[in-house]
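Excluded from the complex is one protein chain; the other protein chains are retained at their positions.
The block that comes next holds chain A.
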Amino acid sequence: MAATAPLSLLVLLLLGPGVWGQTEPPRDSLREELVITPLPSGDVAATFQFRTRWDSELQREEGTDHSFLRYAVLPREVVCTENLTPWKKLLPCSSKAGLSVLLKADRLFHTSYHSQAVHIRPVCRDARCASISWELRQTLSVVFDAFVTGQGKQDWSLFRMFSRTLTEPCPLASESRVYVDVTNYSQDNETLEVYPPPLTTYQDVVLGTRKTYAVYDLLDTAVINNSRSLNLQLKWKRPPGNEAPPTPFLYAQRYVSGYGLHNGELSTLLYNTHPYRAFPVLLLDTVPWYLRLYVHTLTITSKGKENKPSYIHYQPAQDRMQPHLLEMLIQLPASSVTKVSIQFERALLKWTEYTPDPNHGFYVSPSVLSALVPSEVAAQPVDWEESPLFNTLFPASDSSSYFVRLYTEPLLVSLPTPDFSMPYNVICLTCTVVAVCYGSFYNLLTRTFQIEEPSKGGLARRLANLIRRARGVPPL
C-alpha cells in the first residue's frame, strides 16, 4: 500500500490566492491540538498540530506570479532526533508545557511511521485583504505500532504512547485540545472505550467519512483538575482482528522495472477502487537529469486500453541544471488500475559527480498525486475559524468529493558506477601516464619528417584555379 508516504522533511512554501484566509485572524495566537486515531489494525496514529500567527509588513500583490512557485524534494532525508530538536524550538512553549510535553524523542522514534512538517504561508488580516499575517503551522504525525510498542497488548494510553501525561496547557495558547477518534465507539457494536469519558464530542467529515471525536479541552479546568494530569486511555472492547485494513479509494505505487545498468522503466500504478465513479488525478513527476527519459515511450494504460491524458506538461531536463518535469491530468476509470510508464536510460556521471556512497544508488523523488476523491458523505458547510485545525489538512471543496495529495514512495536507482577502490585509481592513473608518455615518445621516434613539395592538387583545386584564372586572380 502507498500508505508508507515519504518521510522526507517537506517544506512547502506556497504563495498564491488559493491559500489566503477569509477572516481576520487573532495575532500572535497559538492553537495546538492532538488528534488520536485508533486504526483498524490495532495501531494508533497521533497527529500534533501547532499554529502561530504574527503580523507582517508585507503588502499583498494582485494575482499570482508563477515565477515564485518552487517545488523541491529531498527524497533521501530520514528523520531523526536532529530534525525534532530544532522543530520543537519553533514552538512558543518549546517542550515545557502544553501538548508539546509529549514530544519525547525516544518514544516518537519507536514508531512505525513518522512525518514532520513545517508550513509557512501568508494569510489575510482582514476581509479586504489589505495587510497580511504570517502563519506557521507545524505538524507531526506518528503511528504507534501495536506489534512493537504494545508488546502484544493493544490497549493504549497517553503514558504508554509517550511515557508522559498532560498536565497543563501552554500559557500562550488560545486553544489547546485533544481529539480522540471514537467513530466506532458511538455505534451500536462498541469496539472502543475512552477513559476519562469525554465532556463533549465533535462530528465532522474527514477524508470522505463521517467521524466522531471525543474532545478534551486543556483550557477547561474540569479536564485536568480532577487528577492534576490527563492520561487518556483507549481500551478495545473487541480486539481488532488480522483482517487487512480497508483500501482507500485512491492509492498508488511506484517502482523501477527492468534490470541491468543500461535501461529501465519508471512505472507508477494508480489504483481507483471506487466501484462506480471515475475521477481525474493530477500526476506530477520530477525525475533527475541523470535518468534520460524517452518521452515517446510514455504509455498510460488502464483496463488494458490506452488512456489519453487530457493535459500534459513536459519540461525536459538540462544536464546538471534542472530535472525533468512531467505533469499530467489523467482520468482514472472506476475500479481500475492505471499504469503510467516511461522508459529511461541511465547516464554516465562525471567522476566527481558521484556521491560518497555511489553504490547505494541514486534517489528519484516521489510522484505527487493530487486528486478530488469522491466521498460517500456529503460534507457540511464548515466555519473555518471555529473548526479544528486538522480540517485545513484535508480541505473539502466539494460536497461530493474531498481533496487528497498523495506522495508515492521514492525510488532507488543504481547508476553505472566506476570502481572507486584504490587499486582501480592506481591502475587508471598509471595507465594514463604510461599511455601519454609512450604515445608521444612512440610518435616522435617513428615519425619520418620530410619536406612536402606543393603538389599539383586534385580536381577541385584545378577547377578552382580555372575559375580564378577566369576572374583574373592569381591561382592557388
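Quick note on the criterion: contacts are C-beta pairs under 8 Å (C-beta built on N, C-alpha and C of every residue); 3 or more make two chains touch, one makes a residue touch a chain; residues count from 1.
The criterion applied here is as follows: contacts and distances are computed from a predicted model.
Student: Pick, from "RCC1 domain containing 1", "Dihydropyrimidinase-related protein 1", "MICOS complex subunit MIC13" or "GPI-anchor transamidase component GPAA1", the protein name that UniProt gives for the chain of this complex that is not shown.
Tutor: The record for the missing subunit names the protein "GPI-anchor transamidase component GPAA1".
Student: If I consider the whole complex, including the chain that's not displayed, which of A:L412, A:A435, A:L463 or A:L476 touches that chain?
Tutor: Of the listed residues, the one touching the omitted chain is A:L412.
Student: Touch as defined at the start, partner being the missing chain; which of A:T221, A:T352 or A:S421 qualifies?
Tutor: Per the contact definition at the top, the residue touching the missing chain is A:S421.
Student: I need the residue numbers on chain A that touch the omitted chain, in ascending order.
Tutor: Per the touch rule, chain A residues meeting the hidden chain are 1, 4, 6-8, 75, 78-79, 109-114, 145, 147-148, 151, 242, 244, 253, 255-260, 265, 267, 357-361, 363, 409-414, 417, 419, 421.
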